[in-house]
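Here is the structure we will look at, set down as structure tokens.
A single protein chain has been omitted from the complex, and every remaining protein chain is retained in its original position.
Entry: subunit A
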Amino acid sequence: MGTNLLKDKVNNGFIVERAEDMNEEYLKAIKQTLLIVGDTELLSVPPLLTVYDQAPTLNHKITALAIMQDEIGHAHIAYRLLKELGEDVDELLYKREPNQWKNPYAFDFELSNWVELGVFNAYFDRAGYTLLGDAFEHTSYGPWKRALVKVDKEELFHLRNGEIIMKSAMKDPELKEQVQKASDWMFLMALEFFGVADDLKSRSAQLDYKLKGKTNDQLRQKWLSTAVPFCESIGVKVPAHYDETSGKYVLDVPFPCKFDAEKKQWLTDQPDTWENVIKRFKNRGPRNSEFVERLQKGANELENMRKEVS
């Protein structure tokens, strides 16, 4: 069967270039993956916009805008690839219900202050960098691998920008508190980007067809291995540490656990199941509709005006 031939091939280094190289399963998996990636890139912009006018200097503002432009560029790349695979991207962008978007739950929140934008870049863009860096290195889909050259470069710049904002904020007693507060909700949020624990879901089409190389838990470890030392170096307290005996990063709080969306607070005394977490993701966060509608507004208004005159 085609299924096994393709699996064997990609696991021996075969690079998929054309739709004619794919079987149904592969096509479905790459489309799903690219949709998550495109939605994630695009919907990172509305939360960033909620605080961008609080930029402390013009330079900070220019940098923030450049980052948002990059994210839209990355989204464009993912959606272009989807279109080449036969998806109706206009339909996806402008007709889809907000709760059908595949961006991380973490992006359904407005930010509280400029410092949070820094932590957003340092944590969430790091998650993006970790996930897409792995895809860049391992993916069997040629067009995506090539597109990720740009993405990889730019996400690194975003996370460095976040680190710079965090680092400088830590020198100011008031802002230092803001960093800690932002980190307290964003740290575990970033860990959730990597999805269900391996013991619940060890294999997936994404791995079988080498759309990515590492498992969810391996990627989570990778994120921790750079985020935790960075936070420790600047004095931000995080609920994770390196365990010498296992040679791994371990969490000091239950993960996953329940989250109070209104207060943006983890209820670390209430451990949760991944099943419930997925439910929470699907129910979406507080700003989901508003953010998606903002993206769709212009297109819908234009369409209505066209209808009026025709």
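By definition in this document, contacts are C-beta pairs under 8 Å (C-beta built on N, C-alpha and C of every residue); 3 or more make two chains touch, one makes a residue touch a chain; residues count from 1.
Throughout what follows, contacts and distances are computed from a predicted model.
Chemist: Between "Phenylacetic acid degradation b", "Urea ABC transporter substrate-binding protein", "Alginate export domain-containing protein" or "Quinol oxidase subunit 3", which matches the UniProt record of the unshown chain?
Modeler: "Phenylacetic acid degradation b"
Chemist: Just to verify: which one of A:Asp21, A:Glu110 or A:Asp208 makes contact with the chain not shown?
Modeler: A:Asp21
Chemist: Just name the one of A:Lys31, A:His76 or A:Arg294 that touches the chain not displayed here.
Modeler: A:His76
Chemist: Since one chain isn't shown, list which residues of subunit A touch it in the complete complex.
Modeler: Subunit A touches the missing chain through residues 2, 5-6, 9, 14, 16-18, 20-23, 69, 73, 76-77, 80, 83-84, 90, 146-147, 149-150, 153-154, 303, 306.
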